[in-house]
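Below is one structure, written out as structure tokens; comments come after it.
And now, subunit A:
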Amino acid sequence: MPLEEEAQGRKDMLKPIGAALTAAFFITTSAALAAEKPKDPDVIHIGALFAMTGKTSFYGTVMSQGMKQAIDEINAKGGVDGIKLEADIEDHKGGVAKAGVDGFTRLRNLYNVQAVMTSFSPPTLAIAPIADEQKIFLINGGGVSNNLVGASKYLFHNRSLASDLGHAAVSHAHDLGLKKMAELAWNSDAGDNIVKVVDEYWKKNGGTVVASEKMDVGASNIDTQVAKIRAGNPDFIGLWLFSPDPGLAAKRIRDFGLKVPLIGVEYTADVQKLGGAALEGYEFTSDYFQPSADEPWSAAFAKGYKERYHSDPDFYAANYYEGVYVIAEAMKRARAEGGDWYHGDKIAAALRANPTFKSVYGGSMVFQANGVAKKRVALFKVQNGNKVFEKYIEAK
Partner candidate 1 sequence: MEYILHILVMVCIYGILAVSFNLLIGFAGLFAMAQAAFYAFGAYATAILTLKLGLPFPVDLLLGVLITAFIGALVAIPAIRISGTYLVVVTLALQVIVIAIATNWKDLTGGTDGLRGIPSLNIFGYALDNPGRFLPAAIVALGICFWVAWRLANSPFGRALRAMRENESAAEAVGKNLLYMKVAVFAFSAGLAAVAGSLFARYLNYVGAESFGIDETIYMLAMVILGGTGNLWGSLVGAAVLVILPELLKFVTLPTEIADKSHLIIYGLLLIVILRLRPEGLLAERSTMRHLPHVDDTNRHGAEMTAPLPKDEVTLSGNDLHKRFGGIVAVAGFNIVLKSGSITGLIGPNGAGKTTAFNLLTGFLSLDSGTITFRGRNITGLKPHNIVRAGVARSFQDLRLFTKMTALENVMVALPNQAGDRVFDVFFRPMKIHREEQDNLVRARAVLDFVGLTHKAYETAENLSYAEEKLLVVGRLLATGAEVFLFDEPLSGLDRTTLAEIFPIVRKLADSGKTICIIEHNLDVIKELCDVVYFLDEGHAMAIGTPDQLMNDPALATRYFK
Partner candidate 2 sequence: MSAAILETRGLAAGYGKKQIVHDVDLTLDRGEILLVLGHNGAGKTTLMRAIFGLLKPTAGEVTYDGKPIAGRAPGDNVAEGIAFVPQGHGIFRTLSVRDNLELGGFIMADKTRLPERMQTIFKLFPILDERQQQIGGTLSGGQQQMLAIGMALMHEPRVVILDEPSIGLAPNLVDRVMQSIAEINRSFGTSILMVEQNVRYSLPIASRVAVLKAGRKIYDGPPAHLQDDVELMKLF
């Protein structure tokens, strides 16, 4: 990568940080001067629990790619105050609690990991009590289950949860004046959580749910579900599914001759690949932002990713990429406090002390008291095989 460009990227990425952030920086730095000399580890191991094998190992691939890109970038710039980062990735086999605990225990014991990137609900919920006890900083950029909120006091999320995404999606449908909703959801925590939120909102606002169908994660045969949805004669169809299933669902729905709007919460390259033309006009809410010239960090990330992995970054790659930066930044701040800083609780405290972080999607994100980063949820529409930003949706 041309050094010049990289330096430029770094300069750009500093710009959007507001004055408050700069002020905070000064405060922490001055505090550090007063504190004792920081006790540093030789290497900072950042752990990860991803779906490296099994049905959903697609996620593990993109998440680990985003993560490693960030780590390499940060190391290239000298790491965290000169300490290099290292990624240690463990496999939770697509959300198996026991595998998650196995991996988590390894990470802590073999690498003295203090910060772990996690994904999927069951393993995250299973490690949460251990994280509490052992004071390990956790950050989740993938799981959307509302149950994750508050599972551990050290658990943070740099992605919007199901409630926010689903809420935004149906409030948009409501704005469009649609009345009859049919929904197709994953038969999993992710799908269930959205259905719960969405149904409640929709019924409260005078809509009817004409069909509420479930599909297994990665199921190939959803003709029955689509037939039942069609029989409900809906005004629109909510796709509470995640990659790559919205693509498959859209295709099958259009095949069946259903022309009503499709509104969902997910869009990735795989979704587009499987959905193809059927996705034209598909609208979805996401906390993702289009990499563009206006958002130099986004653009730099997307470019770097493409160079490394020969494909466009996914939303999930971006989140875990961003997550590493959050960890690194929080560590920097914790280290600035001096002393025996290299502990998950210290890192979490540093995050809570100043919950504003730069987001790879542009602007900044603020971690709320419940650990969830408040990101702007935006509405996109697929046009000519590309997503086009429409508007931000305020949570109501």
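Candidate entries met the following condition: all candidates are chains of the complex that A comes from, given by their letters.
The criterion applied here is as follows: a residue touches a chain if its C-beta (ideal position, glycine included) is under 8 Å from a C-beta of that chain, and two chains touch if they have at least 3 such contacts; residues count from 1.
Keep in mind it's a predicted model, so treat the numbers as computed, not measured.
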| remark: Of all the listed options 1 or 2, subunit A is touched in this complex by number 1
| request: Going by the contact rule at the top, pick out the subunit A residues touching candidate 1 in the complex. | output: 52-53, 57, 60-61, 64-65, 68, 87, 89-91, 95-98, 101-102, 105-106, 108-110, 121-122, 125-126, 128-130, 133, 145, 147, 151, 187-189, 192-193
